[in-house]
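Left out: one protein chain. Kept in place: all the others.
Going by the order they are written in, the chains are A, B, C and D; count residues from 1 in each one.
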Amino acid sequence: MSDIVLSCQGLVKKFGGITATNKVSLNLRRGARHALIGPNGAGKTTLINLLTGVLDATEGRITLEGRDISDLAPHQRVRLGMVRTFQINQLFASMTPLETLALVVSQQRGYGARWWNPLGKDAKVAERAQQLLEQFHLAEVANQKTEVLAYGKRRLLEIAIALACEPRVLLLDEPVAGVPAGEREELLQTVAALPADVSVLLIEHDMDLVFSFADRMTVLVNGGVLTEGTPDEIAANQDVKAVYLGHGDEINAAMPTIAEHAHV
Amino acid sequence: MPAQTDLLRASRIKAWEPLFWLAAFAVPLLLPSHALIVNEVAIVALFAVSLDLVLGYGGIVSLGHAAFFGMGAYTAALFCKHVSPDPHLGLLAGTGTSAVLGLLASFTVLRGSDLTRLMVTLGIALILFELANKLDWLTGGMDGIQGLMFSPILGRFTFDLQGQVAAYYSLVVLVVLFFVARRIVHSPFGATLKAIRDNRLRAMAIGIPVHARLISVYTVAAAIAGAAGALFTQTSGFASIDVFEFHRSADVMLMIVIGGVGWLYGGVAGAIVFKLMQDLLSQITPQYWTFWLGLFLVVLVLVGRDRLLKPWTWWRKA
Amino acid sequence: MLTILFDGIAYGMLLFVLAVGLAVTMGLMNFINLAHGAFAMTGGYITVLLMQRLDVPFLVCLPLAFLGAALLGAVLERTLYRPLYRKPHLDQVLFSIGLVFMSVAAVDYYVGSTQQIMQLPEWLKGRTEIGSLGMGHYRLFIIAVCAALTVGLQFILAKTRFGSRLRASVDDQRVAAGMGINVNVVFLSTFAFGSGLAGLGGALGAEVLGLDPSFPLKFMIYFLIVVAVGGTSSITGPLLAALLLGIADVAGKYYIPRMGAFIVYALMIVILLWRPNGLFVRQGGKA
Amino acid sequence: QDNVFKIGLILPMTGQQATTGRQIEAAARLWMAQNGDTIAGKKVQLILKDDTSVPDVTRRLAQELVVNEKVNVLAGFGITPSALAVAPIATQSKTPLVVMAAATSSITEASPYVVRTSFTLPQAAVAMADWAPKNGIKNVVTLVTDYGPGLDAERFFKSRFEFNGGKVPEALRVPLRNPDFAPFLQKVRDLKPDALFVFVPSGAGAAVMKQFGERGMDKAGIRLIGTGDVTDDDQLNDMGDVALGVVTSHHYSAYHPSAANKKFVADFQKANKGMRPNFMAVGGYDGMRVIYEALKKTGGKGGGDALLAAMKGQIFESPRGPVFIDAQTRDVVHNIYLRKVEKKDGQLHNVEFDVIKDVKDPGKTK
Partner (left out) sequence: MSELLKVEQLRAGYGEAVVLHDISFALGEGQTLALLGRNGTGKTTLINTLAGATRQHGGTIALGGRALHKLPSHERAAAGIGWVPQERNIFKSLTVHENLTAVQRPGRWTPERVYEMFPRLAERKGNLGTQLSGGEQQMLAMGRALVVNPRLLLLDEPLEGLAPIIVTELLRAISRITRHEGLSAIIVEQHPQAILAISDSAIVLDHGTVVHADAASTLRAAPELLDRLLGVAR
């Protein structure tokens, strides 16, 4: 099946006595818009950490484009095109967004080891960095240190960095957490607008977004896969409702009932 | 393009930089009585630049940087004694062996917390100290290698008692290596170092080979420290065991912290301030000068580097 | 050889008392206090001077050394240290080294630079032989004091909430205060306590290690080794590390005297490469 | 300006060697107080520098003193590497260099301008190696600090002692940075020699002695012998009764029963809040005498070479006894005394009970 880009089989991760990931097998098709949902502590972030090599799996194999990458270091996996964002921002505090993006672009183009000419000497790198700044509304803060940026801007930079890596496979861990409701859609639109052959795996608790974004969904519970299917199948699945979605399909719809319960 | 100009701004040479170096070069000529201290400052400044590469840019704290300084010093001494009295070759040899040592040692600083690194580097320097003491057939033990005679610089300038030749020799090496370091920190390579220092996890996540980068910068820094050590031997005519001593590592660390880390001039400034202060205070009170030096450090930290070194901010509100 | 083991334990215990205060300030408070040795020196000088000049009995001097150093610690915490908790570690290094320099010169100025020699009371001078095991009474005394101290400390940190309130304050001062923890008092008492322990260590150690103004610099490395190897998150870590190093050092010097100086350093490097966060780190994950 | 005679005194005034610096400085100042500061029409000026026992600092200070201050004599030097580091400067600038403390044998060979007024360790060690076998000590373990002077002491003691028919079953070396002597002493105890020969830098002597006593080694029949550094006069009093009976060999004791010494000790203590002079002080005191005498003789004319020539061959009565500056080796020749620690007038003293006259540095006779 050549259209499977990323896949893992029987992935297990144990932290002492806790099994955070329990025999997870997952296939990501080329160009997929795949969502990964599940209760808190189900092991979603851990799974991403395993796929990207931040954590070593206790058991199981991972293949990317048909190649076994289980033993590769994180940076080597990035070079093969698998890029992620973090649930909690991971930025370079003392660098400006411009420097950060110029650095990422240089590194992505294989210039990261150049030690004589200054960063930005290559006009193409600067150009691409500028482009990204504009795309993510960061141009006006391009030369401020990252540590003084407002939370929203930092969140945008977090995503911009990942896109600057020109991913083939993009893993997003709650990318819109902390972003106000109005701006969430826009952000995900940027992601949705990626080339059709880029595959995306999205973790998110905002069901409005997830259902409007995903063409396929996997539900993780207690470290293992509960079910996988199309959004409609998932929305209709009683087990998923029981452990994750709750009684209503959407939070807002659920609210009045709760309120009434409460007033009893 | 604005992005490019903004990016290149950091690496551009500022107007004051040539002035600073011109002044440095003028001192031994205009104030020949201070040539010796200029030489000493230039050497520790080079040493400080080397540590700043590791600490300020690579984010690796080290309390054992004297290991590389000492390696360079002893190599230069042995090279002079057994191979050739030519200082230029000796300098290269000192730089080279330190680089090799740095490469080997770099594997010990890849993992662990700051404290671990501090102690591992310290341990390596102390072990080299003990080795230099034990291998007395080679190193002269506690007495070191004494009475070395080097041939003239460029075949013409003999090291003089006043120290002018030594001062210029060290200054030239300092300037050259300083600008090499300057290129390095402003290059994409340097940027990846800063990225690693700021956030190792993210650095990995954008494809930076963290270990390889740390190994290379550690090796380069060790080489520069080795050059400083070689200069030390060549301008003083001996290598003594205390080049490996803890206080050398500690002093150089203090210097770059005084001047500010992650800024190559910080190391140079720290070296100047620390050395001159030490010299001046110990002239005034040879017994108790450490008290005043200590007081300076305490005040420096409490008041803040910026405010202390920029008097015009004193009257502004905190 | 039992005697060697005994000597190693005593030496290790001594290192422990000297370093445990640092494990508290550095490990728990996350403050790089290189001036720890200066507090130890304070305790040492209090003891020696009281004994020499005022003929105060040794056993009375020990608590006084603790209190004196603790008081000094408290005063310095209030006046100088407090603003530094939030500064970068390197600034803390610079600051505390500055304090060390000042203390060295000050002691030199007031007391002089010669080694201070302490006269132990007679009952601590002797030695008991049981078979092949020879135990110096003073070393026995050190072991007893340290054991009591360890148990006490362990109790305070594990059985009371003080330990977790302290760590909470270190993790996030602002939020800890918002949760009702009086951060200032927690820090002040911890720092004073750590300094007091250093003072006690200095008082106990003066006999074995000698005491002169360069004490804080001379032994700084040893304190750091103990804390680094032991890990900074518990009391048992530094204790076991100190014992390990003490025994290894004494045994190494006894059996292979030629390698004497290398053993401790080599051991430290090996341990730290193997366990970068120290031998005995606090591990979570056990529910 | 021309009428000033400058002495550059470079000493460790801070750090672990600070006591050496203090003793020598005090002695030098005492000499000047006793003998005035105008000699042969020249005003003698003492320029004190702290080298913190770091050789490259010593060297720079010496270089600056020579070039900028134009000093006539360099003096002081607490540790051997410092003295060695400065030797080439003395040669190059033809400035006499008076070593007042450093005790490794080879220093005087590093430059023809070096003159030593302290002592050499071989002198003291060999004297002990001669005395011990005659007094029922046949089997000795040596314990020295692992650095230049320590190795000198070990080597010379061992070879002379074995030459005299003694046995040295084990030669222990203690690392310079060593907080606890327990393992070494235990080793000695297990080896059960007749005596333990010790050389450690003066500060550590007390610790060795106390732990020696604590370990009950004296009761096990082991005697403690060593060079005089172990029972340093400066600290002897504080060491307490454990020091009683320890036999050492050295060139100076503050208890040396001569008029010259009594006056020296009294004046020294008066000027320094009761601090007792030790062998470092006498090295500084005699060093100043050598410089003064040479200045008197030359009248300040003829530069360094003349000064040096006038230093060689001086013979005088020092607080330590008769002293002779060997013209050939420029090293000090003096009596080495065997002393035992005893309590006199409520104070501990190194009481001399035997003497080996006019000991040359054995290091120079190879």
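Quick note on the criterion: a residue touches a chain if its C-beta (ideal position, glycine included) is under 8 Å from a C-beta of that chain, and two chains touch if they have at least 3 such contacts.
All values reported here derive from a predicted model rather than from experimental measurement.
Within the full complex, the chain left out of the display contacts the shown chains A, C.
From the options A:87, A:143 or A:227, the residue with contact to the chain not on display is A:87. Within the full complex, the residue among C:176, C:224 or C:264 touching the omitted chain is C:176.
Seen across the whole complex, the unshown chain contacts chain A at 15, 18, 38-42, 44-46, 87-88, 150-152, 174, 177-178, 180-182, 205, 207, 243-248, 251-252, 254-256, 258-259, 261-263.
Against the chain not displayed here, chain C makes contact via residues 161, 164-165, 167-168, 170-172, 174-183, 233, 282, 284-287.
The working rule: only the chains that are shown with their structure count from here on.
Using CA-based centroids throughout, the chain positioned farthest away from chain C is A. Mean C-alpha positions place chain A and chain B at a centre distance of 43 Å.
Distance from the chain B centre to the chain C centre is 32 Å, each centre being the mean of its Cα atoms. Note on chain placement: the centre of chain C and the centre of chain D lie 36 Å apart, centres being C-alpha means. The multi-chain contact residues of chain B, meaning those touching 2 or more other chains, are 130, 133, 287-290. Residue positions 14, 18, 22, 146, 175-176 of chain D each touch two or more of the other chains. In the complex of the two chains, the chain C residues touching chain B come out as 26, 80, 83-84, 87, 89-95, 97-106, 108-109, 221, 224-225, 227-229, 232, 261-262, 265-266, 268-269, 272-273, 276-278. Contact residues of chain C toward chain D in the complex are 1, 3-4, 7, 10-11, 52, 104-105, 108, 112-117, 119, 125, 127, 129, 134, 136, 138, 207-210, 212-214, 218-219, 222, 249-254, 257-258, 260-261.
Residues 1-4, 6-8, 10-11, 183-184, 186-192, 194-195, 197-199, 201-210, 262 of chain B are the ones touching chain A in the complex.
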